[in-house]
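A protein chain is absent from this complex, but the other protein chains hold their places.
Chain nomenclature is as follows: A, B and C, assigned in order of appearance, with residue numbering initiated at 1 for each chain independently.
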Amino acid sequence: MEVFQYVLRKLLAGIPLVLGVTLISFVLIVYFGPDKTYELLGKNPTADEIAEIRSQLGYDQPFVTRYMDYLREIVTLDFGSSESTDEKVSSILARTVPTSIALAIPGFVLGNLLGVVLALVAAYYRGFWVDKFIMGFAAVGMSISFLIAIIGFQILFSSSDGLDLLPVRGWDMSTPLQYIRYVTVPTLATVFVALGYNTRFYRAVIVEEMTRDHVRTARAFGVPPVQLFYRNILKNSMIPIVTRIMFSIPVIVISGSLLLESYFGIPGVGKVTYDAIVTGDQPILKAVVVLTAVLFVIAQLLADICYRVVDPRVSLK
Amino acid sequence: MASTENNALLSVRDLVVEFETDQGVLRAVDGVSFDIHPGETLGLVGESGCGKTVTGLSMLGLVPSPPGRIASGSIMFDGSDLVSMDETGLREIRGSQISMIFQEPMTALNPVFRIGSQMRDVLQRHQKLTRRQAHSTAIEMLAKVGIPEPAGRVDDYPHQLSGGMRQRVMIAMALSCGPKLLVADEPTTALDVTTQAQVLEQVVRLQKEFGMAMILITHDLGVVAETCQQAVVMYCGRIVERSSIEALFASPRHPYTAGLLASIPRVTDERQEVLPVIPGMVPDLLHLPQGCAFAERCSRVRDRCRQKSPRLELLQSTQTSVACYEPNA
Amino acid sequence: MNQTPEVPARSDTGTLLQVRGLKKYFPVHGGWLRGVQQQVRAVDGVSFELDSGRTLGLVGESGCGKSTLGRAILNLQSPTAGDVLLDGLPLAGLSRQALVARRKDMQIIFQDPFASLSPRRTVAQIVREPLDVHRIGNTRERRQRVEELLEVVGLRSNALNRYPHEFSGGQRQRIGIARALALNPRFIVADEPVSALDVSVQSQVLNLVTMLQAELGIAFLFISHDLAVIRHISDEVAVMYLGRFVEHATADKIFSSPKHPYTRALLSSIPVPDPTSKSPRPVLEGDVPSPMSPPAGCPFHPRCPVATDRCKTEVPKLREAQPGTEHEVACHLAT
Partner (left out) sequence: MSARAEVAVSVGAHGDSLWSKALRKFRRDRVGMWSLAVVLAYAVVALGVVLGLWAGDWADVSGPKWAPVSGEYWFGTNIIGQDIFARSLYSTRTAFEVGLVVALGATALGAVLGSTAGFFSGSWIDEVIIWLMGVLDSVPFILLVAAISYTLQGSPWAMHIAMIATFWIGTARLIRGEVIKLKSLEYVEAAHAIGVSRFMIIFRHILPNTFHILLVQATLSFVAAIKSEVILSFLGLGVKDGMSWGLMISESTFEVLAGFFNNFIAASVLMFGLVMAFNMFSDALQDALDPRTVK
């Protein structure tokens, strides 16, 4: 019951955020967005034809009315149809979201898991060559552009100048093998770049935890290093780590996939979004914006619940 | 004291601890020697930076390294030298033979585990108890240190307890394996005066009950007077005076000890207009003067004090050792 | 040995500060749109008077509201209720500018010698700032005054262009004192000024405070948790518990014949630096209750060894234990 109330309160507190996001994107994408009037008209339109089209598109309505229309679309979860393909926005999302998730998950999981492991190793051997090597590797990962990493791995695995093992671009999830063949190069690029940032961040968190008084207490009671790490350091480090992971979810699903999907031609949300940006397909853009904002609210909620699980000092009130 | 090495529980000889810093090597502890016998309480007294905490940490091999390291000396405990002992050996001793409690009760316990779990951990490791046994021992210990309703409190998280209660939990944890020596680093400094009185009382009572020795590290001469039998006064990493409590307070021999005792305001005395002071300030450990570190602030300084620092020597016909060329009579 | 900084002619006697029914509550916010849930009663109705040139020692354990009281008197935290009168003139309801003008008369010295000085400003800038704010003297005069102040607190003038991090704790505390003296205040709140200092430095700073008071006739509210320090520095002493005065009298009376059970417990809890005076002492049970939900009746009754049923329901008022003794105590049982 307490948890339910808490979740409800958190979701209500997310409303101003969603309103803000939609307002800003409405102003930028719709109100000042591309004017479709002339695309839909023939040559040399008359003033009446222009007015009619504008009225059809709703351009003659006042700002508030149009924004309220958008909000109504959000509440009813009905964003209409794509302007370029006429497919329902909801069915487009239903088709593409699973693809994006399938694309993002391996990189996301490996990037964080390996990041934590490398950070633990580096922190444990703080100051020694192992640490320096790992952190040097992280610095390289941080300094390489995602795009360069993508191209680099593509050359290495998919071109005739490299190993020529994997498909150059495209997507196929029909069999697990095909999935692995297509997901490997994007995943490697993601992991390589994400590891740079993650390892650095996680190491900083862990090192900070290592210098806490209670770690010294544990040592003073004879706790061996492995247990010290596992019990006294890792669990306490989970709060900043969990926060980072949670808040990277919305970013990865939309922005991270956008580059990967448009580069490799993978039919996910990112690709759809990118195409919508290029063609000015407003219904899709409006839906994607809301989707992201809602994901952020959910991420916030999940992060809070994780705090509660990890840290007894945090109460749900 | 130093001569009765045979029956000493712990004897420290010429301990030197150094820290690597940006500006060179800092000698935090410089040639410290003392003994402690079973059941005895030794006060390690001095102002901040005098090396008393580092000395305490050395007893358990806990000097943070890097940047710190024990450069030389020995710490004999139960026939073995803790300085040359490896980490595995030290882990066996920590918390079971020698325990330590710290100044900050707020941060010394892990905030994300219940106190019972933290106590069980220690008991299961050192005493090889089952979980159930360890749990009941933990409750027993909590009751011993005066925590009301220990069976309920054992499932609390540290943040649910007050500072005084947390320090009691630390003490319960430290004593749970029946150590022979307790190193208490400013255990009551962070506590209020009424809580301090409660906790000190408890510690002294338990010490008698368990028959263990204690090293009490503190800056508070009042606390030393009330709890210790022996005292070591440190200044700039060195021992300046080592004696029994009675002798120390009745006739301090080193000018620093005498100055320190004179300069504390007291509740009992008639109000003085001006407190006697030790002029000047503690020198920078990285730029210690050549001779006696206290020379600059000393009223009886002689030329030779500035050339070579005096060794700690037993005064004739007393039980007091002092490192001064011109000790008080 | 030094010339005393100019002190404008003032009467050294008479009531300087009056505090009447002062309260400071802190709301505990539930967050945005959730409003006030609870209140911490940090200071809960404190009244006293302080004469020029006198020192009132304020003693109590952490969380009793002694620091908040000091700040509320200076209006650094605006009081929830009650009046503060300096020279008979109230501080409440003043405009910002008028309040700034009155700040000349009242200053504060802080506990933490590291946090109390701006790290990127030189000593000269720090000590001169009050003069700049109140536009006192020209550049040359201000500089002269700063040098004079440093000399008063025992710092050499080569300290002028240095930064706080180049000084030790005791020296920094002297700089803070110089800043507080710059405007010739008549009243200073000293909030645990020696608690963070080592014993040997503590006595130096205490002597400095005593000397300044004797020479400049400043009234002090000296806040400390250390009874020995309070004993040494104070003319009068007030003991605070959960936001209220429980006892208030001259230092001699408080220390020779304490009336409130809490005061007695405090006094008996101090470790005495004399191994020959080991006496069994009554140890107070339990902890200080949370100021968010103080107990009904006398706030001390759950820990009090002599509490009666009356103490559990009726809040004792601060009153003279015996008429005419000027020994005030808030206890039903004290006589």
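Heads up, the rule we're going with is that a contact is a pair of C-beta atoms (placed from the backbone, for glycine too) under 8 Å apart; a residue touches a chain by one contact, two chains touch by 3 or more.
These numbers come from a predicted model, not from an experiment.
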* Asked: Looking at C:Val43, C:Leu58, C:Val84 or C:Ile108, which residue reaches the missing chain?
  -> C:Ile108
* Of C:Val40, C:Leu74, C:Leu284 or C:Cys304, which residue touches the hidden chain? -> C:Leu74
* Structure fact -> Given C:Leu16, C:Leu91, C:Leu117 or C:Leu284, the correct residue touching the omitted chain is C:Leu117
* Structure fact -> Sole touch to the unshown chain from C:Leu58, C:Ala159, C:Val194 or C:Val288: residue C:Ala159
* Asked: Looking at the whole complex, which of B:Val277, B:Cys292, B:Cys305 or B:Ala323 touches the chain that is not displayed?
  -> B:Val277
* **Touching residues on chain C - with respect to the absent chain** => 1-2, 29, 32, 71, 74, 76, 99-101, 103-104, 106-108, 110-112, 115-120, 122-123, 129-130, 133-134, 151-156, 158-159, 161-163, 165-167, 171, 174, 176, 179, 183, 204, 207-208, 210-211
* Chain not shown, touching residues in chain A -> 16-17, 20-21, 24-25, 27-29, 32-34, 139-140, 142-148, 151-152, 154-155, 159-161, 168, 250-251, 254-255, 258-259, 262-263, 273-274, 277-278, 280, 285, 288-289, 292-293, 296
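Criterion: only the chains that are shown with their structure count from here on.
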* To do: Sort out for me whether A-B or B-C is joined by the greater number of C-beta contact pairs.
  => B-C
* Could you tell me the distance, in whole angstrom, between the mean C-alpha positions of chain A and chain C? => 54
* To do: Would you mind pulling out the distance in Å between where the CA atoms of chain B average out and where those of chain C do?
  => 33
* Asked: So how far apart, in whole Å, are chain A and chain B when each is placed at the average of its C-alpha atoms?
  -> 53
* Structure fact -> In their shared complex, chain C is touched by residues of chain B numbered 47-48, 162, 164-165, 192-198, 200-201, 219-226, 245-246, 249-250, 259-261, 263-268, 271-279, 281-282
* For the chain A and chain B complex, residues of the former touching the latter -> 127, 212-214, 216-224, 231-232, 235-236, 310-313
* Residues of chain C touching chain B in their complex? -> 61-62, 168, 170-171, 198-204, 206-207, 210-211, 225, 227-229, 231-233, 251, 255, 265-278, 281, 283-285, 287-288
